[in-house]
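Apart from one protein chain that is not included, each protein chain of the complex appears where it belongs.
Then we have subunit A:
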Amino acid sequence: MRAFAALYEELDTTQSTNLKVAAMSRYFRAAPPADAAWATYILSGRRLKRFIGPALLKRWLIEEAALPEWLIDESYSSVGDLAETIALLTAGTAHGDSSSDDTALADWLEERLLPLRDASDDVRRQTITGWWRELPYRQCFLLNKLLTGELRVGVSQLLVTRALADVTGIERTELAGRLMGEWQPGALFWQTLHAAESPRSDPAVPYPFFLASPLEGDPVQLGERADWQAEWKWDGIRGQLIRRAGECHLWSRGEERITERFPEIVDAAGSLPDGVVLDGEVVAWKDGRVQPFALLQQRIGRKKLTAAILSTVPVRFLAYDLLELDGQDYRSTPLRERREQLEKLLQQASPLMEVSPLVAAPTWEALAAERAESRKRNVEGLMLKALDSSYGTGRQRGAWWKWKIDPHSFDAVMIYAQPGQGRRSNLYTDYTFGVWRDGELVPVAKAYSGLSNSEISQLDRWIRAHTVEKFGPVRSVEPTQVFELAYEGIAASGRHKSGIALRFPRIVRWRTDKPASEADTLADLQAMLTTTSGDAPDAAPGSS
């Protein structure tokens, strides 16, 4: 744990990606295999469910620090992070790492932390406050972050795979694949990560998704229209459909298994030959056309799929790409050939699985005209993919672009909620949203409207059940719910912590399909500052 705490500190104190990769490589080389596997697990953004609620931790902190509750609250609101506040108030001034405790990271997690889940509150209190007293500052901070399930490290999955590739000598794309799906951190996993041959013993393991970058400005900059494939950007759930070993599996982009939620798609996939993997979009489909995302959402929210919901919200899988055919990894084949094979493959398939149509418009102007019609078609805009591109890993710029219609929208995470006024005063209807900066959420907007009444009451229940902290009427909530926000203008602002002010921010929709880690970053919004001209906000509603 000491070595991992030192690594965390190193990653936290540099902005250079090269230094970050070097620090991770050094750690992976020196660490015992089980530690390296756990570190990979944590660094690649997988999160352990929190071990203990913040309210309990706070109560113990009040006892431990022997300070009045209001002063703890005052300190917490000044620090802005419970794990850090605890470390600052309990670990005293021992910043150095002089501790002789060399317990391995894996042992910390497997033998000390995981058993806490089943322990009584009394045992947990004694154990945890004991650690607070004994651990030096950095480790105490890290431990608290693990306990609250909030440990985030400012490295992208791409950087982790760079470091792993450096250490294992295995290609990055292959490694990214090996990190997909469900796996148990431990020495065994670390070995399979190093294996020369891809283990892929589990037929359910998906490929890493290839993600498009937002296109800013005119597509003319991309070169010849003829070198690009244009498709609609469907407003559904991006999914990977796997047909292997006689089974079907459906994964969402958030690496969540959604097989059971869409039985009709899985049924339809049964007609595919074995050894096929498709990339596509699950959309709500009715009356011969795609339906708004909100309809699909009704179905996602259900725990049990009733016959009624299956018939009110029929779905289809619109296939974009072919990743595997006859059990062969097809991803390095150029898109133009993959597309050809995909069309051939799905010719005879069930209508529930069809190829996402191409947008023919022969020039960029004609394409722009089609794009302007996006709203009528219930799509978000266009996808532009280079015809000679292979199917990459993660968000690599250059080959795939999303050309969305409304650039004035972004995805943010809810961080605070407070009751509304008047008839909404008993409901949490005023929300504060944050975007990422270096692994932390910076408040950027407050929004009040945009959700339906049933969504508001659903969200109200969620907020009450997932409150982290109360400050007067304001509650901070677990930062897990993502919302798409739209706004009219954006301007730089010295009055806001985020450095930007948004005009008329409002909720477009609740993105239950997106994990918080995929919300936008402050840098994404700052980029809008330079690309958006004119409409500067006069009065800036928004963050505080």
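Here is the rule we go by: a contact is a pair of C-beta atoms (placed from the backbone, for glycine too) under 8 Å apart; a residue touches a chain by one contact, two chains touch by 3 or more; residues count from 1.
In the analysis below, contacts and distances are computed from a predicted model.
Remark: of the listed names "succinate dehydrogenase", "SUF system NifU family Fe-S cluster assembly protein", "Carbohydrate ABC transporter membrane protein 1, CUT1 family" or "Ligase-associated DNA damage response exonuclease", the one matching the undisplayed chain in UniProt is "Ligase-associated DNA damage response exonuclease".
For the options A:74, A:218 or A:373, the residue in contact with the chain missing from this view is A:74. Touching the chain that is not shown, out of A:85, A:291 or A:481: A:85 (per the contact rule at the top). Contact between subunit A and the absent chain runs through residues 12-15, 19, 65, 67-68, 70-71, 74-75, 78-81, 84-85, 88-89, 92-96, 437-438, 440, 497.
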